[in-house]
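All protein chains of the complex are present and in place, except for one that has been dropped.
Order of writing sets the labels: A, B and C. Residues in every chain begin at 1.
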């Protein structure tokens, strides 16, 4: 059993491009890094039966989700040679075109970051209890399911 | 033979985190995008025989390099389902900790962006005539070779 | 025993609450499923997993703590 308390990965609302820029800038003092890879999930304006998604409202079983994010983080450090790694996920409403997931890995070598980012994103999609209500322009909704 | 004139991929000096943020923000009106992947190359402070790299000075056979970047771009759009793609490479001096390569791909689906970003970065490393002079803190230098 | 059951996403729409105390006398997760289906018949049409103490469990797991959550399909990212 782990003793360390998982960090809170959730951020209220969309993740701004400025937040991402600040996160990148913070790594410029880490001169052992040679390669970064950033994955961003963006809310798509999908059309379903003639209605268009205008936003997703995210909810989560937050304590369990943060524990899962923590386990994914530990597994990624175990499998890949990473200098650092960050995950942020939106909670609450995110409009189409806005960013809802920000995963950031850094390594001395580029060969590490490609499989690492894919591993982390797929683990998040499969194993973290986050739920998404797709809200249409007419205020009706449906529940998103990851594929 | 292609008739379209390749864009200029080179930017003088380091690529700033603000430039990256602006590039991300421009994609928020493209609501068909579901996933972005960004690769950033950062200059490492490698130690060689007790001397530490303080900067890389990039030069390039620019016309040929831009043509190669163009061909890589066309090949990536052919192979993967991408909404858009951007490549920027530094020319001139980039200090350790600064960013020298920015590759940005966007797709409706995450499954496309992972192989796409790796393909593009590997093609750049192998086929684009860019040269790097690693400058040490004592002003001596050696020539970088991609591995 | 008294369970504290959390409902998420579309399941909370059916139960019309996000958390409730639930008096339960069975042993296993499968017993709990049946008891919940009696209270909320619409749940039986829904795809969901159950977590005990924040860990996903299967139908034949024994219930040993009171922290239970019903989780519809994940949609993170």
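Keep in mind that, in the parts below, contacts are C-beta pairs under 8 Å (C-beta built on N, C-alpha and C of every residue); 3 or more make two chains touch, one makes a residue touch a chain.
All of these numbers come straight from a predicted model, not from anything done at the bench.
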item: Chains still shown that are in contact with the chain withheld from the display; value: B
item: Sole residue of B:47, B:63 or B:81 that reaches the chain not shown, by the stated touch rule; value: B:63
item: Of B:27, B:73 or B:89, the one touching the omitted chain in the full complex; value: B:89
item: Residue among B:33, B:55, B:121 or B:135 that touches the chain left out of view; value: B:121
item: Missing-chain contacts mapped onto chain B; value: 41, 56, 58-61, 63-65, 67, 89, 100-101, 121, 124-133, 143-146
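Throughout what follows, only the chains that are shown with their structure count from here on.
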item: Chain with minimal offset from the mean of all protein Cα atoms; value: A
item: Mean-CA-position distance for chain B and chain A (Å); value: 23
item: Junction residues of chain A, two or more chains touched; value: 41, 121, 125
item: In chain C, residues with contacts to at least two other chains; value: 77
